[in-house]
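Only a single protein chain was left out; the remaining protein chains are all shown in position.
Showing subunit A:
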């Protein structure tokens, strides 16, 4: 049997070709059904169709080329890990595979079943040798945003170098001091890994680059406030997901072009759903590729998703880091403070998130909010009680759903979502 160029590369990376082939064969039709069947998509999504069409190919090849020249690849799981250090030191940060049921049974050979799908899926990707991104990376950076992940990282470290950042549970003086130190330690870790020093110049450049991408995402978010919505929630989610492992400058270009196109659409009053379609904001757990389940059910029922209050949404791009600071110490402080503003449910209290959800709902003119949490994600599931109360007070309808990557509850989910849309 002759191997394709991709298969040759995957085999060199230690990928289980047979299993991986099944995964890839499953992804194509799913993408076709969920994405390519959409009507009136922006042309700018062509790039993302191309990326997903070769999802484990071209980008992995770039990362390998980079590694061949001595460059480092740093894999991350979470928006808390400051990617600016990687770019500054000439390393490439990528977020890891995690969004499919396919790798869950593999993980369940080791991990408890009642662990969230994101943890199981990502661990299964490594255990089953299914993810070229983890295979090609030199360091995996974890964080302590949840206990399940924290312990999974210890198991993952048996297979590949893992470094864990401690995220405090409180934004107190002590919590801030801890995080400031963690950020400085992480900088030292990246310098040690790459052999490159992080300076005012290269960090300043990196901050500008990542900020530029964040600004374009914020612009995209603002454009989604239009009625009719110029882009589907599925497409906007995909752009965010891809940005998390693609080159930062390329993504800024791509989103800029997409935004320019969407701006034209908004001017002309064109959209992907009829004017007046029910507008939904999604809030809660992140959705890694190819977890498009909830977006697909909602948009198949005739509504449009206008925003994601999540780590694969606003938490990824909302806050900027001040630019033009002239000394490294102050830059590090500013950078750490920016990341500490991430409204993750790991914080107690986390009232900022409630304010953020309400602000997003109003800015985006959402008719209702669907709070999504992965089953066994205890922080988001418990915080949903407070989200429920805050939204009742604000007079914004809410539907809470708890699910995972499997399709076993698709019928029940659809009924609840249909009923929610009917009541709006």
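Just so we're on the same page, contacts are C-beta pairs under 8 Å (C-beta built on N, C-alpha and C of every residue); 3 or more make two chains touch, one makes a residue touch a chain; residues count from 1.
The working rule: contacts and distances are computed from a predicted model.
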UniProt protein name of the chain not shown, from "Energy-coupling factor transporter transmembrane protein EcfT", "Gluconate 2-dehydrogenase subunit 3 family protein", "Acyl-CoA dehydratase activase" or "nitrile hydratase": "Acyl-CoA dehydratase activase"
Would you mind spotting which of A:110, A:174 or A:419 touches the chain that isn't drawn? A:419
Quickly run down the residues of subunit A that touch the omitted chain. 401-403, 408-409, 411-416, 418-419, 422-423
